[in-house]
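Structure record follows, encoded as structure tokens.
In this view, the complex is presented without one of its protein chains, the others remaining in place.
On to subunit A.
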Amino acid sequence: MMRFLLLFSRQGKLRLQKWFTPIPEREKKKIIRDMTTMVLARQPRSCNFLHWKDLKIIYKRYASLYFCLAIENQENELLALEVIHRYVELLDKYFGNVCELDIIFNFEKAYFILDEFLLGGEIQETSKQIVNRCIESSDMLQEYYCEGETDFPGTWRKYHGGVYEQTCILTCGLKGIEITAGEEYRSRMYCI
């Protein structure tokens, strides 16, 4: 079982925290401090595993961001490394060339993605396609709701390539609006 996941920057600034078991606030702060100091102090070309109390810490750096996952002792380290990697892949798919800023400004999205991927400290959905579909369609719904917005954010353009067609049917169908083509959808967006 996983115990917690922390994302922090090279400067040790926390970007995301997820605790899978109940831990008192004070302890959390101590853990965050310990993790950042331990992980940031690692030399390059060292292995990605650490020991901390009775837990194993698996960390990996992606650009300026460190992902740090604590697992119980009997778990598989390499697999945990792949959990991190899959999460990054999911973020990347969503934000497109994800960078630290994306996660800073949209941290709640990062949480939503995480909640679809992991649940209660265990892997919930390993299929990238399914998690992805969730994320993509949520984007659609979000656009649908942004009344009065005249400028489309980057994500919209990114998914203009065809995927959204199905998803917009989906979300609109749910709301009782039948739209079948992307163009139409877009025009309605303007009218709302």
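Throughout what follows, a residue touches a chain if its C-beta (ideal position, glycine included) is under 8 Å from a C-beta of that chain, and two chains touch if they have at least 3 such contacts; residues count from 1.
Everything that follows uses one rule, which is that contacts and distances are computed from a predicted model.
*Asks:* What protein name does the UniProt record of the undisplayed chain give, "Alpha-endosulfine", "GPI-anchor transamidase", "AP-4 complex subunit epsilon" or "Ciliary neurotrophic factor"?
*Replies:* In UniProt, the chain that is not shown appears as "AP-4 complex subunit epsilon".
*Asks:* Against the chain that's been left off, what residues of subunit A make contact? List them.
*Replies:* Within subunit A, the residues touching the omitted chain are 14-17, 19-20, 22-23, 25, 29, 43, 45-54, 76-79, 81-82, 85-86, 101, 104-109, 111-113, 115-116, 119-120, 122-130, 133-139, 141-142, 145-147, 149, 151, 153-155, 166-167, 169-171, 173-174, 178.
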